[in-house]
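The structure follows.
The complex appears here without one of its protein chains, the remainder shown in place.
Per-chain residue numbering starts at 1, and chain names A and B are given in the order in which the chains are listed.
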Amino acid sequence: MDRRSFTFSALGAMAAIPLGGRAMAAGYPSRTIEMIVPYSAGGGTDLVARAFADIANETLPKAIGVVNRTGGGGAVGLTGIARARPNGYTIGLGTAEITMLPHMGMASFKATDFTAIAQLNADPSAITVKADAPWQTLEEFVAHAKENPGTVRIGNSGTGAIWHLAAEAFGKDAGATFNHIPFEGAAPAVTSLLGGHIEAVSVSPAEVSNFVAAGELRMLGVMADERVGAFPEVPTFREQGIDLTVGTWRGVLVPNGLPDDALAVLREVAATAGQSEAFKAQLAKMNLNHAYMDADAFQAKIAAQDEFFGELMGELGMAR
Amino acid sequence: MFDFSMLAQGVATLAASPMALLMAVIGVAIGIFIGAMPGLTATMGVAILLPFTFGMDPLPGLLLISGVFFGGVYGGSVTAILLKIPGTPAAAATAMDGYALTEKGQASLALGTATVSSFLGGTGSVLVLIFLAPVLARFALNFSAPESFALAVFGLSIISSISGSSPVKGLIAGMLGLLVATIGLDPMGGFPRFTFGFPDLYEVPFIPVMIGLFAAAEAFKTMEDPARRLGRAAKLGRMVPPWDKLRSVLPTIGRSTGLGVLMGMIPGAGADVAAFVSYNEAKRFSRNPENFGKGELSGVAACESGANACTGGALLTMLTLGIPGDAVTAIMLGALTLQGLQPGPLLFQQHADLVFTLFAGMVFCYVAMLVLGLGLMRIMGNVLKVPPALLTPTILVLCMVGTYALNNSMFDVGVMLVAGVAGYFMQKYGFPASPVVLALIMGPMAEANFRRALSLSNGSLDFLWTRPITVALLALALLTLFLPVLRWLWQMRQGGGGARRSA
Partner (left out) sequence: MTDTAMEQAVSPGERAGTLAFLGLVAAVAVAAIVLTRGFPPNTLPTDVGPARFPVLYALVLIALCAVSAVQTLRAPGYEGLPPVPGARLRVALAVAAVAAAIALMPWLGFLATAALFLFAMIWLMGRRQLVGNAVYAAAASAAIFLLFSYGLNVPLPGSALLGAG
């Protein structure tokens, strides 16, 4: 599918000599690697992929090319990664959705269909309210929600998306009933909060950082193990008595069954590029949280998350 | 009080940076090209060029992207007018009267008017951005789900004014579009509707359907009689439209520019909505509304000035609030962030010098678009001289490639073909295609926002009559919907049984 060998095969077609097969004989990678991004160009996932590819290409003998395959809340592109020929020439930038979509019957793959290369970034969910709202702490917010069940509206980026599940898990753990409002992505949800049409949003700190800095919104807590670097004054949920960590992650994934030499090369490249200062700087510019994790830890995390979301969705009646 | 010295300084800074000026021109050129190709949209162009701006200074980088944005919105009109291939959804509105003018042999008049209208609408909107940004900054926040729902209903009511001679057939086309628009994930519950197990159908394949309905259907029609050549062979005349023609459409351009800026500011509504709304209002205010759809120049002027005026409005909301109103400004938001400029309330205070230089650069982008557009018109017009035997097959290949390029998906190309066949038969039996496009734009917006509004109000329908903007928009929708229907009923009574074919 890549361009170079494509030109070869086209020449081959004219001369009736199959040149394409020869490329496979040499060491990996002998031609361009295609990296599938399941979300649209210009979005957060796409920017992470392009920043990673740019830096990885400095060490790889053949370039990684980014290809966006959008649709189905990521299902189309993620299916493309899972079903790709396992030869190392199609890799992907996967997201937390691989542990969620299968439980909702929205994907033909399972989380176990992917082999982990490296996690690059992770962002927790955060509960953010308007700056002029009466609640200063998570506790006050929960108390208000318990007194007025079903009237506190929390905006998320779409039903079944990570921020929706984060808010649902929050409601379950805190013992409060929220009114969950799905939007077409995080930005419209934040807009609605700014306009005072909802009470809170459950999207990541990066997606509200502008407005928190400008004093328009206030972050009550983050669902992470540690406080977030950009907002050291915002406490975690655990510090406020709710033991909950939910967040999205982005990392390099490949289909199962890759040759060992290709796996080794990819993991090495990902370790170098993923931990480089240049990559960290790019993520910081985008307000994204750098969180490198090697293949084994990443694979274990995927398995644990898969179990967590499977159970949560079962309890919420969202599993199909 | 507006600080003119800031603006003067911005102009001076811009004039002193040839790199920025060059990037603006390059951006506009790339934008026009991308906009003109079926399937390639301004969004995609901006996304492709974004990585190239990482290494640039903020000003040239941002002007490159602005140029692609502006050029992309305008470029769609070129192929819409010459070949009835709307390169962008907004140009589907332009195609209605633009292609009718080409068939009359007035392609150069239509192209020239489209170019000048785009320039005036776009420049006007940037001027609004420069002078009124602080005043209008918080307008977008008034738009919650009920308002967006009402706007979508108003948009849908426009079907009645773009239905041509048979309102019923237009409504059927619109309803069919609405039904097609429900394909995909249910906006509230995420349940896959009518997808038959294909994840490719989780989102409505809007652009493939549009390319099929217009471009592929037209190509199939040409196959009926390959020798037929219409008035298309007419040579292109002068580039700048004559003053008396321009003067007659100036009020339309002014009104459409205002509407375009408003639509641009509203999150979720973009150039496509602006083009159709402007067309509708131009027709409402026209002395000869019956001429619309048959080659009315002010129809072209309305769509193009409205669509381009959207750019300034969308940028206004994005820059002042940090809220992206559509996909293009979402990417631009990313570009600004990467350049270390956080759009939002603080941008104008912390980076006023750069902001005003950027504004001056945007006006320059539109001037570049006017010059390039008028200059390239002759070259682009040559496409009409290509023999249909070569042109039609090439168009079909471009339809396939453009559709594929959207999402690297062969499935979408199949959708395009199905839509092309449907469009061919619709055209053959007098069902207009543009209501389908309008319904595909507005349908998901109407449903998602109605249901979201219902959730926001905890299940009460009060939002329909307690919110002023919602009420006003819904009233406007009723007016738009029933005026032509009443007019048509009245005409039917007058014409009555005496109607005969007299040709």
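Here, contacts are C-beta pairs under 8 Å (C-beta built on N, C-alpha and C of every residue); 3 or more make two chains touch, one makes a residue touch a chain.
Remember, it's a predicted structure, so these values are computed and weren't measured experimentally.
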Options B:Pro18, B:Pro134, B:Gly375 or B:Pro393, residue touching the unrepresented chain: B:Pro393
For a quick check of understanding: of B:Leu14, B:Ala29, B:Met188 or B:Ala433, which residue touches the chain that isn't displayed? B:Met188
Which chain B residues touch the hidden chain? 34, 40, 48, 165-166, 168-169, 171-172, 175-176, 178-179, 182, 186, 188-189, 191, 193-194, 216, 219-221, 223-227, 387-390, 392-394, 396-398, 400-401, 404-405, 408, 410, 413-414, 417, 420-421, 424-426, 428-431, 447, 451, 454-455, 457-459, 491, 494-495, 498-503
Residue list for chain A contacting the dropped chain reads 1-3, 5-6, 8-10, 12-13, 18-23, 31, 34, 65, 67, 85, 87, 150, 159, 179-180, 317-318
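Please note the rule applied: only the chains that are shown with their structure count from here on.
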Chain centre separation (chain A, chain B; CA means) in Å: 32
Chain A residues within the chain B interface of the complex: 40-43, 46-47, 50, 54, 67-73, 75-76, 79, 104, 106-108, 150-151, 153, 158-160, 179, 181-184, 187-188, 190-192, 194-198, 210-211, 213-214, 216, 282, 285-287
List the residues on chain B that touch chain A in their complex, please. 43-44, 46-48, 50-51, 140-145, 185, 187-190, 192, 199-200, 202-203, 267-268, 321-324, 327, 330-331, 334, 337-338, 340, 342-346, 407-409, 448, 452, 455-456, 458
